[in-house]
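Working notes, beginning with the structure itself.
All protein chains but one are shown at their positions in the complex.
On to subunit A.
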Amino acid sequence: MSTPPPVTVALTTADRDRVVIALGGEIDHVTAARMHDDVLALIDNTGTDSTPGVHVLLDFSQVRFCDSSGMSALLGIWRRLHTRGGTLTVTALPANIAKALRIGGLDQLIPIVAADTPA
């Protein structure tokens, strides 16, 4: 039995209606649910969740792997934010993850922005 690959979720900045969260590690079917819950908990803790229209930026620069379960988690986060008038944006994606998001059309819901673009 191998240990699940760790996934990390850390708050970078929270400023009124803008939240930046850095993700790291491997997001797969073992860790995706934790990533989903941790991200939503972080947003809740910043107190911005009650503000309608919170804009969340996920930084993928330290993510090594993200499979379809990870995308399902992203879709879940998007759905939660979307129902409250918020947005979800991702940045600094490794090329293969960006490609997977584009093939599936997930980037139509969750825009991919370049790493140096301000949130």
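Methods note: contacts are C-beta pairs under 8 Å (C-beta built on N, C-alpha and C of every residue); 3 or more make two chains touch, one makes a residue touch a chain; residues count from 1.
In the analysis below, contacts and distances are computed from a predicted model.
For the chain of the complex excluded from view, the name given in UniProt is "Sigma-B regulation protein RsbU (Phosphoserine phosphatase)" [choices: "Multifunctional fusion protein", "ABC transporter ATP-binding protein", "Sigma-B regulation protein RsbU (Phosphoserine phosphatase)" or "Transport permease protein"].
Of A:12, A:45 or A:68, it is A:68 that touches the chain left out of the display. Interface residues of subunit A with the unshown chain, by the touch rule above, are 2, 29, 32-33, 36, 67-69, 71-73, 75-76, 79-80, 102-106, 108-109.
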